[in-house]
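First up is the structure itself, then whatever we jot down about it.
Just one protein chain is left out here, and the rest sit where they should.
Per-chain residue numbering starts at 1, and chain names A and B are given in the order in which the chains are listed.
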Amino acid sequence: MKKLAALLLALALLLSLGACAAKDAPYPSRSLTIIVPYSAGGSCDIVTRQFAALLERELGQSVTVLNQGGSSGTIGIQACLDAPADGYTLVMTADSLGTLRVMDLSDSLSYRDFTPICAVTSDPKVIVVAQDSPYEDLQQLLDDMRARPGRVKMSCTGPGGSGHIQSLILNALGCDMALTAYPGGSDCLLAVLNGSVDFTNANYSTVIDYLQAGTMRCLTVCGPERLAAMPDVPALPELCPEAADYLRFPFTPFVLQVSADVDEATVETLRAAARRALADEGWNENLAATCQDKLYEQYPLPEDVTGFLAGYESLVSWMLYDAGAAAHSPADFDIPRP
Amino acid sequence: MLSFSSVFGCLLRPDIVLFVLLGALAGTLVGALPGLSVTMATALLVSITYSWETDRALAMIMGVYVVGVFSGAISAILINIPGAPSSVVTTLDGYPLARRGEGYRALQYAALYSFVGTVVGVLALWAFAGPVSALALRFRPMDYFLLSLFALSTVGSLTAKRFEKGLTAACLGLLLSLVGTDPVVGTPRLTFGIRALQGGVNTVCALVGLFGFAEVLSVLSGDELSQKPPRVSRRGASAGELLRHLLPSLYYSAIGVLVGALPGAGGPVAAFLAYGRARARTKKPSVPFGEGAVEGIVASESANNAVIGGALIPMLTLAIPGDATTAVLLSVFTIHGLRPGPTFLATNADKFALLIGAALLAAVFLLLIGLFLCPHLSALVALPRRLMMPVVTVLCVVGAYACSSRLFDVAVMFLFGLLGWALRRHDYPTAPVILGLVLGGMMDRSFRQAVSLAMSEEHFLPALLGRPLTLLLLGLTLLSLLLAFLRRDRALTSGR
Partner (left out) sequence: MNSQISPLKRRELWESLFFLALSLALLIAFALRRDGAAVAWALSPWLFPLLIAALLFALSVAGLCRALRCGPDSAPRPLPHRALTAAVCALCALYTLALTALPFVLATPVFLSLMLLLLGERRPWLILGLSVAVTAALYLVFALALRVRLP
């Protein structure tokens, strides 16, 4: 027994010495982790991994991406807050963080628990139909939805998801469709391909190949303007000017954040590194090719990002509540009307 | 279609061969350790191989994937703890063989037929990617539901003694799979207010607990602790004995390919279905099923390795992953600038050839590792249980934690262990619980999707069931349920 105790004591001393040594080194002195609160392979995951590689170069420390998906991102987001607030654990949030409280998925998680490092990208949302669909253009689809409410079928990723929110926007334009929930974005596309549903609202980067191969057609871009890659496809506000009010925010904003408890100096180091990483040529070319919105150019300063996130949260929370899809009122959390 | 030279040409590159080998060795380790799944390993590799040349990254990942699925059988056979959900069925006949000291023989079968399964799957990918993908595309939610029901109906064949016990265990699994947030409406179900449960029960934690920790408890509470471990026979099976099952294994591999090609289904479902078919077809197994019939291992291992080729089909042709590991593989492709989808096979023929070549090479390594490493591994069974059990427990803890880095999962794992132990003591089989856990979410979702889609049509029932594929599956499922019910009655009257 004595030998065991002595061995343990020695081990403990060694480890604590190691820990002290680590604390005195300048930030960053060991590897960082970026948590992706969604499963591997999704658009958030892909963007994060690409960005992590660039960040690694700028910070000089390895940056690992950890997938902790589930519950609309609550698990991964909570994990970031549970980790020590020393700046070594970051999280890439998407749209869901704004609606967790009203959707009763979390008691308190919101954008306010985090300090944004930088806004990265947003994937434009487009409405796509299958190759052999009877709808030739957007007007026909909208007219059909108005003529046969509740009969035109759309696939989406579940309550509170970006597809659901897009459907609420369409509802506000007088179009009622029949929604069916699927587990992920790719399942929604599959449903369109095999004819189970009539159309879906997808992230542009996920449908590029289908559009090129001709197996799918894009009817419209759900954003303020047309995309450079598809100059002939109209933007939704062109046919429905009322939509412009809803579509002023990007709907899949990927924002790199750290816990709000991390100190200013560390945050500034991260921000500077992120700015340099985002200036990378290859990265920018890649984004232009896939028509991703460069949020870091739209919202360059931290105040811009915070303001944008607050505006986004307010718009989407009230939309969900007014449609009866949210369990709690945004007023309970002091979220002002947009 | 790709030519032979393009596929085998890439094998002439020594760096590719090296990376496949490295992946194969890593895969052996990862797959065999309970709690570490191939999916997790692939996810780790994504970060590690980010800066590598694409070909090398793909080679290594295929090595890990192919051999990892097989090596789940190693721990399944030797210590009754499947390395992954796909290997659950292998425990049913593999472990009894190991207990009798015939672990080496069991591993030989597992290795050979994993090889066969992989090759069949990859050949299907090579030659039939288009037609299989088109077939898989035709499956709609109702078809998925019926397929799951069909898989569950095979559960009855898993229990030698009582039909009801197997189904009850499956029901438990189904109920547990529903814990979490309802994906359609968003309300939490069965979470009892615990936020940590909102993500649902992690299958790997349940697996590790139900099989791993439960095994530890069984051994501790039984007589085996003080018993001498069995004498391990070094006599393996002869080539003739091994190859006798080649033809049936082609059938099981076909099942694996098809199930793999259906997004969302995956390894465990294929293994269960194949096992069910094996039990139905084999009139005179060498040993009764459930007590060491090698036919069971043949079925389960062929099917779960064939899933690899099958799952790659929708991933490459539609950018829709066939199972969890291919989902991670998809992100590897994207990071390296490749975009799977309808144009992939045409525009990236060289990468496609590399994938196939690497998979075949990995299959060869699988065979070599399996046949040559296994005699040494099977000696593990001879270690005194007193030393093994604590180590196994710690492995279970690490495995449970490794899923999502939460200690909560470790607690869940222990609870599942207690559940598994209680089930075993009362002669309830634990394998159906895993099947229920894996299928429950898909069944629930598919059923409601099917209903939701049919509700917006004018005529509900024809919309729900009116397609030829659906009717076929409905017929098959009802037939299978009827047969299982009748067979159970026959077993009763025969006085067993």
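A few notes on this one:
The working rule: a contact is a pair of C-beta atoms (placed from the backbone, for glycine too) under 8 Å apart; a residue touches a chain by one contact, two chains touch by 3 or more.
A quick note: this is a predicted structure, and the numbers were derived from the prediction, not measured.
Only one of the listed residues, B:Leu220, B:Val287, B:Val364 or B:Leu481, touches the absent chain: B:Leu220. Checked against the hidden chain, the listed residues B:Leu92, B:Leu174 or B:Ala254 yield one contact partner: B:Leu174.
Check B:Arg13, B:Arg99, B:Arg189 or B:His336 against the missing chain and you find that the one touching it is B:Arg189. Of B:Leu11, B:Ile74, B:Ala136 or B:Met443, it is B:Met443 that touches the chain left out of the display.
When you scan B:Val17, B:Ala41, B:Met142 or B:Leu242 for touch with the missing chain, the hit is B:Ala41.
Although one chain is hidden here, its contacts on chain B can still be listed: residues 29-30, 36, 40-41, 44, 47-48, 161-162, 164-165, 167-168, 171, 174-175, 178, 182, 184-185, 187, 189-190, 213, 216-217, 220-223, 225, 386-387, 389-391, 393-395, 397-398, 401-402, 405, 407, 410-411, 414, 418, 425-427, 443-444, 447-448, 451-452, 455.
In this section, only the chains that are shown with their structure count from here on.
Chain B has its Cα centroid 32 Å from the Cα centroid of chain A. Those residues of chain B that touch chain A in the complex are listed here as 43, 46-47, 50-51, 137-141, 180-181, 183-188, 195, 198-200, 263-264, 318-321, 327-331, 334-335, 339-344, 404-406, 445, 449, 452-453, 455-456. Contact residues of chain A toward chain B in the complex are 39-42, 45-46, 49-50, 52-53, 64-68, 70-72, 74-75, 78-79, 103-107, 150-153, 158-160, 178-183, 186-187, 189-190, 193-194, 196-197, 206, 208-210, 212-213, 215, 325.
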